[in-house]
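Here it is, the structure, as structure tokens.
Excluded from the complex is one protein chain; the other protein chains are retained at their positions.
For reference, chains read A and B in written order, and residue numbers begin at 1 within each chain.
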Amino acid sequence: MTTSQGSLTPPAMGTSERPEPPIQVAGLVLPLLAAIAAYTLAGLLGSQAILWGLLIGAVTAGFVWWRNFVQEIPWLVAIVVAGPIATSLFSSVLRSRTTVIEKGLSSRASLSWLLFGLVVGLAMSQASRPRLPGIAIAARSMATALAFGLSSFLALQAGTSIGYIEALRGREIDGGAIQFLTTGFYVQAGAILLALGLAAAVALRLRNGVLFAGASAVVMTLVAVNQINFSVKEILSSFTRLGALAGEFWPPDWAWPKTIGQPEAVHIFEPFIETLQIAVIGATLGCIIAVPLAFSASRATAPNYPTYWFSKAFMNVFRTIPDLFWGILFATAVGFGSPFAGALAMIMFSLSIMAKLLSETVDSIDVGPLEAAKSAGARHWQMVQYAAYPQVAPNYVAYALYIFELNIRASVVLGIVGAGGIGRLLDERRNFFQWDQVMAIVMVIFVAVILIEIFSIWVRKKIV
Amino acid sequence: MTVPDLVPDAVSDVPRPKEPQFTKWLRIIIVVGLIIPLLWSATGLEISPSRIWEAPGQIWTLLGGMFPPDWTGTPKTIELILESLYVAWIGTIIGATLSFPLAFLAATNVAPRSVTLPVRSFFSAIRAFPELVLAIMFIPAFGLGPFAGTLAIGLHSIGTLGKLSSEVIEGVDDGPIEAIKASGGTYFQQMRFGVVPQALPTIVAYWLYRFEINIRASAVLGVIGAGGVGAEIVGRLRFRGDWPKAGAVLILTIITVLLIDTASSIIRRRIITGHASSSRPAKWMAALLGANDEPSTEIAEA
Partner (left out) sequence: MIEFTEASVVYPNGFRALDKVSLTIEDGEFVVVVGLSGAGKSTLLRAVNGLVPIVEGSVKVHGQEVVGATAAELRELRSRIGMIFQTFNLVNRATVVSNVMMGRLSKVPRWRSILGMWPAQDKELALQALERVGIVEKTYERASNLSGGQQQRVGIARALAQEPTVILADEPVASLDPVTSHMVMRDLQRINRELNITTLINLHFLDLARQYGKRLIGLRDGKLVYDGDINDVDDDQFREIYGRAITPDDLLEGAEA
């Protein structure tokens, strides 16, 4: 207790220990970002592996010292020294490549980072107070090492794919691309590696979820981005093409049913009415059938255990099936091109969503009235109807309207898989590359969806 | 015991109120209002009793045709399912990162009306296009493949997530914002320390929830050639001989989605209820998001 603050602290309370401050997320992220920046800079300046290694080692050591994980000088030195060793190993492995980096090479290169991680992990285990038992030391060191190794592998994979893309984009594999692979790629891969490694290591040490979740999200994004070759550059370059295409989409062709000249030419509104009808049937019947299912799938209102489990399983499995898959399945079963298939699909789709939403609401109702009904001798479903249903009725109506909206949106596309409605038209025009006609249909869909949403919001406001 | 026994003489002269007729009529109106559109739709779709009668048999034939599933195509299917997952993930990331700042502009409690109105209309406008329709329009520009699908899902997610997030922001307690304002905090500080800590847990839960929905959307996109498992399902159902393969694809898809749903809902629950659960990941999440208030666990996406 400092004297300057004595006036604030009554002497009687001065003896109580102050709690440890909780970990500040920003305090962890900022040095990490700084490290990445420094590393990237170093990478851009030249390719001296030793220099980078020293930098990585120093940043890591500084970080663990600053965050109070490791205070012992020998261990800090060990971390600093481990950095250049790891980077030299790393780059010597990479330099042994012939043309491009393949998976086996990345895993071998990652071993050097495994080594580095091991040193960091050991340092943190040794320095922890109270001292950990041997097995815990081993586990923590291994975990930290694995975190480093794994993330470096992922980073290399990411970098490899980036390299491939660049190479495929017209750069020569063993000309400019090699240059790219040795600097640009190295920088990227290294930055990712450092971020992930540190994040994982610190997360393991701290059991801190921010870094853990953040690192996992970054890894997932990296993997996903390079697996589907997603790139922002691509989007930007597509904008020019988009401009050229605009002329094909605009203005929408409203007169096309007539211009085709077929006497039986489908008017745009006919299939649209069909879509509306599919949505109405699907939403109404689906929402009605969902009621007993939802109450069976909630513990307080399920008649018995087997019914509970069965309903829950049924509900969760059906909920995984996307709207259009229902359309495909029913179109295959009851006949291609039939709106009946669409209606069945929308019933199943509405049913599964409503059952889920409603049963979650039922889970949170007040069970008092249920007990009251039961103690008055009510039968099970009487209890549900009179004590449980009124509690969820407003939610039920709100969900039903929401599901109707979803149904409209889903049923406009059902026709694409032969389940009736305006989607059939959309698909047909698309296959003829009649984009101005596609645009006309899309505009109709747009207006309809907006109108129905406005109506549904209005009703929801009325009932709540 | 006979009925009149219950009536105490002392209080029986209080007049009984008239039963309001309104609710009775409302009930009749609702029933009629449901039945008429239902009949209109049923006749419009030429749904006859015989079709309904035949349907279970036809569905049974399809199910029977899919079982036992043929697992020979499993590696390819898994690749396609993964592709759907990648598309959904990046779509969600796009939606989350772009909708987050926009949501502040759409929340009436932290942005002026002149800003919220256009941003909200923008959200509504994108939400009105189903992902599939967006993808159909993107394909001519970006070509067949997962790229167009990712953009379609990302764009649609901006609309849905933007709307939900702005509602969360509107629901935060004004107290902290005013306190920061009172102590001279800038607009950014008000948002960063007054709004974000309150709103973030729910918003992140919405992101995860959107990911669940996007997986379904991206699975479907394959149908029009925008990548993912959808094309496989359509292709396999086309010929009867392929039905067992379709069964395998369907089962693998269901299992994957089920697993992700489960994981996501566990995480969401922990994010939202904060430290309610004592297990360790829950503590991470509580620390992660500073979750201590309790927003609804209910997510009715719009």
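Keep in mind that, in the parts below, a residue touches a chain if its C-beta (ideal position, glycine included) is under 8 Å from a C-beta of that chain, and two chains touch if they have at least 3 such contacts.
Small disclaimer: the values here were computed from a predicted structure and weren't measured.
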Per the definition of touch given earlier, which of A:74, A:247 or A:390 contacts the omitted chain? A:390
If I consider the whole complex, including the chain that's not displayed, which of B:17, B:49, B:68 or B:184 touches that chain? B:17
Of the residues in chain A, which ones touch the absent chain? 366, 368-369, 371-379, 382-383, 385-387, 390-391, 393-394
Sites on chain B contacted by the missing partner chain, in the whole complex: 1, 3-8, 11-12, 14-17, 19-20
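As a convention for this text, only the chains that are shown with their structure count from here on.
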Complex contact set, residues of chain B against chain A: 34, 37-38, 40-42, 44-47, 51, 54-55, 58-59, 61-62, 82-83, 85-87, 89-90, 93, 124-125, 127-130, 132-133, 136-137, 140-142, 145-147, 150-151, 216-217, 219-220, 223-224, 227, 230, 233-234, 237, 250, 253-254, 257-258, 261, 280-281, 283-288, 297-298, 300, 302
Residues of chain A defined as touching chain B within the complex: 22-23, 25, 207-210, 212-213, 217, 220-221, 223-225, 227-230, 234-235, 238, 241-242, 245, 248-249, 273-274, 276-278, 280-281, 284-285, 316-317, 319-325, 328-330, 332-335, 339-340, 342-344, 357, 360-361, 364, 398-399, 402, 405, 409-410, 412-413, 416-417, 420, 426-427, 430, 433, 435, 438, 442, 445-446, 449-450, 453
